[in-house]
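With one protein chain removed, the remaining protein chains of the complex are shown where they sit.
The first chain written gets the first letter, and so on, giving A and B; residue counts start at 1 in each chain.
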Amino acid sequence: MFEMPKVSTSKTPYVFLALGAALFLFGSYWGLFVAPPAADMREVQRIMYVHVPTAWNWMLAVLFSFGCAVAFLFNNDSKWDARLEGGLEVGTLFAFLLCCQGAIWAKPTWGVWWDWDPRLTSTAVLLFAFLGILALRNFVEDPVKRAIWSAVATIIAAVDLPIVYMSVKWWNSLHQEQSTPQTVASPFHLPLRTNAFAVLFLMIGFIMLRSRVAAYRLRRELAAPPVRIGEEAGELV
Amino acid sequence: MLAAALRKELLLQWRSRGQMMAVFVFGAAALLLFSFAIGPNAHALRTFSAGFLWLGLLLSSTLTLAESFHAEMENRALEGLLLLPSDPRALYYAKAIANWLQLTILGCALVPVMVVLYDAGTTELLTLFAVIVLGTAGLSAPGTLYAAMTAQVKAKQTLLPLLLFPLIVPALLASVKATSLAITGDPMEQSRSWIVLLAAFDLIYWSLCGLLYGKVVEE
Partner (left out) sequence: MSEVSIDVEGVARRYGRRWALAGVTFHVPAATAMMVTGRNGAGKSTLFRVLATAIRPDRGSARVGGFDVVREREDVRRLTALLSHQNYLYETLTARENLQITVDHLGKGRNGIAGALEQVGLGARATDAVSTFSAGMRKRLSFARVLLQEPRVVLLDEPYGALDPPGFDLVDEVIAGLRRRGATILMATHQWERSAKLCDLALVLEEGRVAWTGPASEVLQHEVRG
């Protein structure tokens, strides 16, 4: 049965957000000002201190969304739908950020805003796929149908991600060499890892809060159980 | 039951064959518009002809796919079948196969249009046919699932392309590449890998969507 989800009021997401923000400030300061520049002396390489953590966490967000979708289809518990909504929105946001970061890196490096790098191109395709699922959620009023359909669409989109990546990689490899911000040697690992955890904590906090909002909305959309439910109204022989 | 469902689908399609004609005209018009967008540059047109063919086919497919559920939703006939009872998977595969057939016919019908407008002839007819068959299969499987979903929603015309287009990117890439190689020549025998990719995409989505269809059409 699709029941009203419980909404937690714990402070945990705020703890995550605070921790994440603090780590992010620390990691970014280190990456921007303290760590030595990359071997080819280009400052724009420093974007990897944000880009790589965002990329790792984006993939986690997609995996999380896929997990919520499968969990929902198995046990019909509305809390998975609330979490899926959080995962989808945060995943969409991160995909968008990745594309922006990629463009910011590409323009000074290659002279073009977009260079069809397989990883970023796959991210862009998934960005549109998730936007489509969010649009679907917007247009379906019945909460149960909305949950089932978004779960189905999320599973289909997530399964597609590796296929899209492979096909774009082949498609691109016939034309030009790979061109991504390179991850590099050890002096750079600490700020990178710090920011990776920073973004992870921020992401967890955001997803938790967004899921709460989704759960509140579900509670508003689903009517409370009727009074006197199950009362017998007479039995026929 | 699959046979019964397939018979019904083909009967329904035969009855609405006038609409198929209209969709073909739409597809041909799209190909014409693409050539105006590029300009009278024979070399460019020939180089990109495969892309135009598949884009035209993709745009036309949204019309065909949406239409395939119109008859089911008018009087809730699909629910009527499910309550008989019918196996939702059989209903899905019958509809997906029928849509696939329709798109294959459409694709083949657009090839002469492409040949004429873009001077994009080829002797590799068998390869071309294989690509059209496999490519349209890739459109039909997820397309039928999403058409079933969006047929029940108000904003159906915008949602179907919005959901379908990002998903079928691999099928589009592979189909365009393989078609292009058939037209402009394939010295390094690359089209085989693209065809394999298409076949893998088809296998994955024909299985996955069949499994999920029941969830999408039952209340």
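Throughout what follows, a residue touches a chain if its C-beta (ideal position, glycine included) is under 8 Å from a C-beta of that chain, and two chains touch if they have at least 3 such contacts.
Fair warning: this is a prediction, and the values are worked out from it, not measured in the lab.
Summary of contacts with the chain left out: across B:21, B:44, B:77 or B:125, the touching residue is B:77. Among B:4, B:21, B:44 or B:125, only B:4 touches the chain left out of the display. Against the chain not shown here, chain A presents residues 1-2, 141-143, 221-223, 225-226, 228-237. Looking at chain B, the residues touching the absent chain are 1, 4-5, 7-8, 11-12, 15-16, 71, 74-77, 79-86, 219.
One rule holds in what follows: only the chains that are shown with their structure count from here on.
Separation between the centroids of chain A and chain B, computed from CA atoms only, is 30 Å. Looking at the complex, you find that chain A touches chain B at residues 73, 125-126, 128-129, 131-133, 135-136, 139-140, 145, 148-149, 151-153, 155-157, 159-160, 163-164, 166-168, 170-171, 174. The part of chain B that touches chain A in the complex is made up of residues 142, 145-146, 149-150, 152-155, 158-159, 162-163, 165-167, 169-170, 173-174, 177, 190, 193-194, 197, 200-201, 204-205, 208-209, 212, 215-216, 219.
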